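In this view, the complex is presented without one of its protein chains, the others remaining in place.
And then chain A:
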Amino acid sequence: MSKTSYCAYLTGFISPEVKDTCSSSVECRSPPLIQFSQSSVPLHRNYILSTFCTEHNVQECLSHINQEVSSLGLPPVWTESSGSSEMNVMAVLNCMYDLIQLHHRGLRTLENMEVEQLKSSSNVDHLQRTSTQLKEQLELSKRGNTGLLERERQLHLKVKSLQNCLKNEKDEVQKLQNIIASRASQYNHEMKRKEREFTKLKERLNQLLVDKKEKKQAIDVLNNIGRADGKRSLWKTQKTEAKHEGEMYKTLLSDYDTRQREMLLENAELKKVLQQIKKEMVSILSLRKPIRKDDKHPDAGIQADSEDEEQVFDSSKESVGLFSVHAREKLTNSIRLQWRRLKSHVERLDSQASLAQMGENKTDDAISRETHEEEMDRLKLEIQPCKDFIQTQQQLLQQQLSSPCDEETTSLLSNCYMLQERERFREEWKTLEKQRNLFERERRNCTEAAIRLSHERKAFEDDRAVWLKHQFLNLSPFADLRKPQMSKSKSCFLISETESSASSAPEKLIKCRSDTTSPTPRCVPLTSASTADMHRTVCLVPEKRYVVFICTNHDMPVTNAALVVCYELFMLIFYFQINQTKWKD
């Protein structure tokens, strides 16, 4: 069976969702995984079906599996060269292991992928939701847009209609204006025509009335009266005409003359005022001048101006100067100049005043140094009494504080120090006490230990004496019966003695006891190397001796006694050992 065909066969078992996942995003991300998933999942199913291998097609199966395995890149399970029916179990197992590993991996990847798929599906869901939302938004905005467009269109239409209206109105206005103009011209024309007719009629009426004889206009005067001025009327001649003209011009001239005179008077008045102003200005400026010369305004034209002023003053004295053009010009010029100066002066004063005002409002940098210094001096002067005041206050305070509370405070202070010291001493005392207690206890311990030691020594001396006595007495075989009691008491003492110093001793004892039955060489390695030598040296003789005893006495009492001896020996050894360590210390 070829691989492709098997794949096709396998695909039959692939669930559609797996296929889906294969065909979807996972595929492009990790193609090797797909193969595993493809192969692993159906294999698993195949196993469940378990109709793959029968007794008859073992060979085929083998070859097939071999093929498959090789296709998976694993070492072959079975080689034909090695033997037809025999397959390498190790290889198969390895292969199986590999396969299982693969399968696990596949499962893991599957799981991962499932998780990923879940994630991605949720992601997709989320995206879909957002996309629907966005679509809705889009729809909404589209609707709004269309609404706006519609409104815009309507507005456009409105604007157009309004424009049309405006245009119409304008046209109407134009038309009406034209109508008015035409009507006005027509009216004027008609008026003129009528007027002409009217005048014609008037003419005609006049003519008719003049021609009419019956009721002529007439004057009926009793007698002529004289002219109001008493003169006789004159004939109308060229002369009279000229005279009238002359009179007319005379009246005009007289009018102009009077006007001129008035103006002259006014001018004179104004000039007088000007002169006065000038005089006052000059006086003001001259008062100011010496100050100003010190200032940074070195006017080049001052001298010339003063000359001018003098001249003008001279001319003002003579009224002729009023009417001469030069004098007038000079006057106006000087007035202008003076005015300018005055103005600048006033402006400066103004600015100074404003600065001063500003200074009053807030101490600015713009304040001149003088005022600054003045202010400083003033403030200093002010500060001095304040300082004095503060000092006196302090003094008073100190006096008040110091006079009644002197002794108390010192005592208080000393008390404070004493207390501290006392505390310190107490602490020290405590520690010292503690130490003393410790020392006391140690001493007691020491004395106790000394007493104990002396006791022990005494006991030891006694023991030795006893032992020596025993040794001495051992030569006689009848003294054996008394021994166990004594040894027993000794052993008891020994155990109690060794409890505090070495806890391992009872263990040893117990072991020794339990191993009494076991052969003797076992006992040796349990002891330390150094002591072992000593034991050997010490125990050599008695062992042999006991053995001797054992070997020689086969009766029960004899064996009992031997055992007792053994025990005692052991005890002795232990005792020695303990004593040795104690002394060493």
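Just so it is clear, a contact is a pair of C-beta atoms (placed from the backbone, for glycine too) under 8 Å apart; a residue touches a chain by one contact, two chains touch by 3 or more; residues count from 1.
Keep in mind that, in the parts below, contacts and distances are computed from a predicted model.
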| item | value |
| --- | --- |
| Protein name (UniProt record) of the chain left out of view, among "DNA polymerase delta subunit 2", "WD repeat containing, antisense to TP73", "UDP-arabinopyranose mutase 5" or "28S ribosomal protein S14, mitochondrial" | "WD repeat containing, antisense to TP73" |
| Sole contact to the chain not displayed, among A:249, A:339, A:389 or A:472 | A:249 |
| Residue among A:192, A:326, A:348 or A:441 touching the omitted chain | A:192 |
| Absent-chain interface as seen on chain A, which is shown | 191-192, 195-196, 199, 202, 205-206, 209, 212, 215-229, 233-234, 236, 240-241, 244-245, 247-249, 251-252, 255, 258 |
